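One chain of protein is taken out of this complex; the other chains stay put.
And now, chain A:
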Amino acid sequence: MNDYTFQFDKVSRRYPHFQLQDINLKLPTGGIMGLIGPNGAGKSTLIRILMGLIAADEGTVTVLGQPIPEQQQAAKRHIGFASEDMRLYKNATLDWHMSLIGRIYPEQWDSKYANHLLKAFDLIAEQKIKGMSHGQRVKSGLLLMLARHPKFLILDEPTTGLDPVARKEVLNEMIAVLQDEERSILFSSHNTQDVEQISDQITFIDRGTLVSSNDKESFIEEWRRVRMRTPENLMLQADGNIKELIRQGANTTLLVRGLTDQMVTDWQQQGATIQHIDYLSLEEIFVAEVEAKRQGDNS
């Protein structure tokens, strides 16, 4: 058994106007990783390399113990892939697609579970794909993927464009799937709420490079927002632990990475009155991490 579901080792891929650079990333078996990045950050490129849909220029990729893209057919037997830009055959019914997947994965296809998902997702098997809404098409793709119980799920922006009800249905089914502790998931989205809900590891990506990758709790523990009233003579600047500083008169807001009791004591000794120390949301952490990385790259 492999300790890691996938491993990227110094992976790069160059395009005329974009580069995925020097990616080192791995997901332990049973892990759920959320991949967060703005549009054009390289999330889909990274996932496509992982799926063997494009080849890396440099570096090595291993998925479920198989080198990619060389042995992609062996790895893909146990991978379930759903992507926001993936479409099914528009002139065929969902039932036809279910029959196709059943023939391709005869030993893995679970008709009983497929029927359960049909009901859970409120889908009609006899309906043609072209007559479906965007949400129904996304749910159809997920049904085809989940009903064969893959060991590794790769979800590239699966909830993008879904209405709140469809999004909840999809996320609920994802949470049900997570009961299987041997199953690994890579979930990419720019919607941090969805990622936060199901992931235990978070990877931030921006402009083709990894910004940071850690478990969710560590990220949340690492960042604080400090609101305080400060005297005019208190000199503060954004560097080191302070990643962002907003001053409006006597009111100062700091985004701090790695806040310590000593730092709070120092500010208080210099005349500051601490009003609130709050946790940041994952979205705020993401923005702060990306900005900190970009400032680091520019300096």
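Please note the rule applied: a residue touches a chain if its C-beta (ideal position, glycine included) is under 8 Å from a C-beta of that chain, and two chains touch if they have at least 3 such contacts; residues count from 1.
Simple rule for what comes next: contacts and distances are computed from a predicted model.
Remark: of the listed names "ABC exporter transmembrane subunit, DevC protein", "Spore gernimation protein", "ABC transporter permease" or "Ferredoxin-NADP reductase", the one matching the undisplayed chain in UniProt is "ABC transporter permease".
Checked against the full complex, the candidates A:92, A:220, A:234 or A:263 give a single residue touching the omitted chain, namely A:92. Within the set A:53, A:178, A:220 or A:287, the residue that contacts the chain not displayed is A:53.
The chain not shown here is touched by just one of A:72, A:159 or A:192, and that residue is A:72. Between the chain not shown and the residues A:104, A:124 or A:274, the one that touches is A:104.
For chain A, the residues in touch with the chain missing from this view are 48, 51-55, 57, 69, 72-74, 76-77, 79, 81, 83, 85-92, 100, 103-104, 141.
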